[in-house]
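Have a look at this one.
Here the complex is missing one protein chain, while the rest keep their positions.
Our next item is chain A:
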Amino acid sequence: MTRRLTASTLALALAGAPLLAQEDMVTRDRVGPADAENALTFRLTAYDLYSSDPATSAAFEELFVDFIEDNPGWRIDTQLQTGNLSQEQARMIEQAQAGRGPDCAMVDSAQLATYKAAGILSPMNEYFTEEEIADFFPYVRDGITDEDGNMLAVWWFTDLRVLYRNTEVVPEAPQTWDDLQAAALATVEQGYEGILFNGARGEGTTFDWLANYWALGGELVDEAGEPVFYEGENRELFLQAVRYYESLVDSGAAPARVTSIATYDDMLAAAAASTTAMFVGGNWMYAQLQTTLPEEEAAKWEASELPGPTAEQRATGTGGWTIAALTDDPEKVRMCAGIAKLYLGPGNAFQGLLPTQASLYDEYDTYAGPEFEVFSAALENGRARPGVAIYPEISNQIQILLGEVMSGAAEPEAALDAAAEAVEAAYARQ
């Protein structure tokens, strides 16, 4: 009896050993052996390795453990970023400039220009072949390289804004702004809230709305990076796009509460509660709808390209995240590039995020779904936010402006004048 128990305990211990070993290899602040000779600090968001979804965290743990086994003598000291994006990213710049920043970090693509301007990123060219660099989408390649052709980050996934609709209520995808307004009003008559989009203070508001301005042909900054959205032809286009949002609220096609919506979770909640039949959301929300809603309800939801002023004038904002090296140590830059490659290929495929290299769409079965056809078609009209340090303030002023106009606190012209004055003052001080 005792011998059988001892044998069973031993067998259990042997079977569980790899599991325990892996568990020890990945902790809340480290990947790899604690006594490793070399250490790389990596600041990441909480959506993959430390995801609250056990399947996601397990998949990334496996990727990271394989990576560390391929790089003996190394460990990765992980640092979690907070959810407060702008503060976190600004703090990281300051720390890097003071020599206290992480060696490798995830940087929001919208903030990458600020990092480039601060001169704290190390080139990663030698860890990527010329073919691999050429495989990046053109707007991605432009975003991550400097004038000298240095690749300063790996933009590992992109995203875009699309229109989601409940096809039982809105069978045909609206193609123009007028189509959208008419369809939204029709849903209101059926007891729905109308079209939902971000309209509160937050980057989502600017990003959702910018697609409309870009579809008209407007530009936020000129080639020198100087703000121009309030001048000349851009001014008229800007006001036209603002009035479009204003008319959605004034006509009742969108509820007044859009000025208090700051996250896409609000739209998801409304879809789950069946209080809306249309909303503007990110491509990643397609998977969220499938997992949040009952199967038969989820099947009713489809994504389509954002409507434009005319069916031919379309645009959508593209974002995503990058991984960049903030160290001068070549070995650490190599490790950072290696981590970026984990995310770029298998990491994206697992999470269903949109890769930034064309070849990856053929390489993984994940991208065979019909929704990816819609996303890839919409990406044809994709626009990235301008890579200039003044962009965060432009975005801030657009959020203020839209909130004031949609809540009736200001007229579009006056709100634009105030935004222009604020942006000009901030630009002069940069």
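As a working rule, a residue touches a chain if its C-beta (ideal position, glycine included) is under 8 Å from a C-beta of that chain, and two chains touch if they have at least 3 such contacts; residues count from 1.
Criterion: contacts and distances are computed from a predicted model.
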| item | value |
| --- | --- |
| Name of the absent chain as recorded in UniProt (options "Electron transfer flavoprotein subunit beta", "Carbohydrate ABC transporter membrane protein 1, CUT1 family", "Heme exporter protein D" or "aminomethyltransferase") | "Carbohydrate ABC transporter membrane protein 1, CUT1 family" |
| Touch criterion as defined above, residue of A:Ala134, A:Ala182 or A:Ala269 at the omitted chain | A:Ala269 |
| Chain not shown: contacting residue from A:Thr78, A:Ser109, A:Asn234 or A:Thr259 | A:Thr259 |
| Contact with the hidden chain (one of A:Asp48, A:Asp159, A:Glu246 or A:Glu404) | A:Glu404 |
| Touch residues of chain A, complete complex, unshown partner | 86-87, 90, 93-94, 97-98, 114, 117-118, 193, 199-202, 255-260, 262, 266, 269-270, 273, 275, 389, 392-393, 395-396, 399-401, 403-404, 406-407, 409-410, 415, 418, 421-422, 425-426, 429-430 |
